[in-house]
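Only one protein chain is missing; all other protein chains are in place.
Letters A and B name the chains as they come in the text, with residue numbers starting at 1 for each one.
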Amino acid sequence: MRKFMFFLLFLLVFLVGGAGAAEKEMKVGFIYVSPVGDAGWSYAHEQARLAVAAMPGVKTTYVEAVKEGPDSERVMLNMARKGYDLIFATSYGYMDPMLKVAKQFPKTVFMHCSGFKRAKNMGTYFGRIYQARYLSGIVAGSMTKSNILGYVAAFPIPEVIRGINAFTLGAQSVNPAVQVRVVWTKTWYDPATEKEAAKSLLDVGADVITQHQDSPAAQEAAEERGAYSIGYDSDMSRFAPKGHLTDPIWNWAPLYKKLVEEVRQGTWKSQSLWPGLAEGIVGLSPFGAVVPQEVRNRVSVAKNSIIAGKMKVFAGPIKDQKGTVRIAKGAAASDKELLGMTWFVKGVVGTTE
Amino acid sequence: MSPDILVPLLAAAVQSGTPILYATLGEIVTEKAGVLNLGVEGIMMMGALGGFLFSMYTGSPTMGFVAGGLFGALIAGIHGLVCLVFQGNQVVSGLALTILGSNLANYLGTPHVGHSAPGFGLLPVPYLSKIPILGRVFFMHDMLVYVSYFIPLLVWIFLRYTRWGLGLRAVGENPEAGSAAGLGVMAHRWAGVLAGGFLGGLGGAYLSLAYTHLWTNGLTAGRGWIAVALVIFAFWRPGRAVLGAYLFGGVMAFQLRLQATGTNLPSSLLLMLPYALTVVVLVLSSWKAKGGDAPAVLGVNFEPSE
Partner (left out) sequence: MLAIKITKKQEFSIWNSCFLFLAALAVSLGISAVLLMMHGKSPLEGVGLLFKGAFGSPWAMEESLVKAIPIFLCSLGVATTFRLQIWNIGAEGQFALGAVGATWLALLYPDLPAFLLLPLMFLISLAAGGVWGFIPAVLKIRLRANEIIVTLMLNYIGILFLEYLVYGPWKDPVSFGFPMTTQFSAGAIVGTIGDTKINWGIVLCLAFGLFVWIMLRYSRVGYELKASGENVKAARYAGLPYDRLVLSVMIFSGALAGCAGFLEVSANLNRLQPSIIVGYGYTAIVVAWLARLNPLFIGVASFLLAGLKVGVENIQLELQVPAAFGGIMEGLILLTVLAGGFFTQYDIAIGRKG
């Protein structure tokens, strides 16, 4: 009896599947490390996927909350076997599994976000959100009165540390006395803890709160105490109508659409892409009403400077927390140094563990 | 520790402990009736989601809060059905409930992640909030925290002085005798399960309506399990539940504050504090208890003889 049921189900699936395979179109797959609705990292990628899905002749799909490791390998294999042309994997831990799958499916193009291993049919990409963080730091440094800035952060991985450093450097560029205090929540999804972390920072005197989390809970805490706040990933102004300053945000759509076109035209090559402000992949959300014109001008100047290539965020001399010079005067941090950043700049109070 | 740090910490302990307090009190009522419900985490999650959705759609956080309780009771009702009617193993059913409730809440709540719902804001109590130290610690919170001050008292009165409460305890201690005396064992156990679920749901709704005004996947983050542990720490007494909840809330807030003051200790180790503390506290309680106020037939299904 069971075998018959099985057979019936198979038949059904075959028929359904067959109906769909009518015309040839581009199939693009996305793998997310967290649920899409987190209003954070994966959400930003999802917004871009929707933009890609709107392109003519392109079909997209995604699988969310895929654990790094063998699970991700399986999902990518599944996609590749189903004849997907282009697959995006949006977390560092997908790197090795993706490489394995890429070797087995040379006709499929694989793009890995935030990694460094490549192959003939596998490239890497990332975004210089730290540039936007720097700009947000300028705003924070200008607006603070207590000179203590609070940073609610999830995990001490390089991009978070890099963001904290960039933010600090930005703030110090307008206010050298400023101090950035970091509290690690060790979670991407616990708004209650994130809020508590923000409160603990407010209790030690921070009057600007920013975060590297996936929810606006920290903003809520700041708003309740009448402090300023800077969000992340998307426009979070509605959570802190009075105290909202700005948010560093992602804008993956232009990059994704470009890559899809390249694969479609056959012009795609494997390379390490790391676009930033200049290409519009990262940016700042609109300023809150409380930000004075003078500060907005400062940000504009810095932004144009970065876009023109005249200024680099991590230009020396930069000392770490212990006072050791990590980036010499006149030099700028290389991409490699940036990608592997595990130390805090002077002015940050907190550990990297 | 200077009062500048201590007082906000105590205030944070109260607020952080409140959702756990609601859930712990609920589980006490359930266990007093002799039913073990390990599904508190799932109940809190559904309570959080239900409360959030209702508040969003009706615009009234109060309705949301009550709805959260009802959602919690509904989920607990499944446990009642499986264990009280179908004689399923209570431990396993509770675990299944946690898995179901948590995932169901995540699934149904997916379209609403990152949204905000009308919630409860800061409501300092007039006059009382001006008292030095105590004012900040107890009277500068939101409405739901103040409500939570009354619940332990209500539970205590219920269990000690009302007929239903006494009957509930009786069936938790000796259901055979209770049945012989004409007490509806099932009716009282159902009451315990549903009431416990309601309070647990309120605790969950607190997280999405007052502590934050948000919904995300996994909002409760294991607090339901802490509540189950605290029931034992509290010796099944409402008064001690308050102490336990605030203690645990305090430790959670403490490790964050320790970071904010610039410690060099690795945060992973600091995060272990609440859980390690729970084990220590549990061990000490069990050791000293010699039974304590544990209901005699906790976890054992009552088999109907007809």
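Quick notes
Just so it is clear, contacts are C-beta pairs under 8 Å (C-beta built on N, C-alpha and C of every residue); 3 or more make two chains touch, one makes a residue touch a chain.
This one's a predicted model, so the numbers in the text were calculated from it and none came from an experiment.
From the options A:Gly69, A:Pro106, A:Pro176 or A:Pro317, the residue with contact to the unseen chain in the full assembly is A:Gly69. Between the chain not shown and the residues A:Gly93, A:Gly205, A:Pro254 or A:Gly316, the one that touches is A:Gly93. Of the listed positions B:Val29, B:Ala117, B:Val228 or B:Ala241, the one in contact with the omitted chain in the full complex is B:Val228.
In the complete complex, the residue from B:Asn106, B:Ser148, B:Ser208 or B:Gln259 that touches the missing chain is B:Asn106.
Listed here are the subunit A residues that touch the chain not shown: 2, 6, 9-10, 12-13, 16, 29, 35, 61-71, 74-75, 77-79, 81-82, 92-93, 96, 116, 155-158, 161, 186, 339-342, 353. Summarising the interface, subunit B meets the missing chain with residues 38, 42, 78, 81-82, 85-89, 91-93, 95-104, 106-107, 110, 217, 222, 225, 228-229, 232, 266, 268-269, 271-272, 275-276, 278-279, 282-283, 286-287, 289, 303-304, 306.
In this section, only the chains that are shown with their structure count from here on.
Centre-to-centre spacing of subunit A and subunit B amounts to 36 Å, using the average Cα coordinate of each chain.
Across the complex, subunit A meets subunit B through its residues 35-40, 43, 150, 156, 181-187, 189-193, 195-197, 199-201, 203-204, 214-217, 220, 224, 234, 238-239, 349-351, 353.
Note for the complex: subunit B touches subunit A at residues 5, 8, 12, 16, 19, 106, 109-114, 116, 121-122, 207, 211-214, 216-219, 221, 252-253, 256-257, 259-268, 271.
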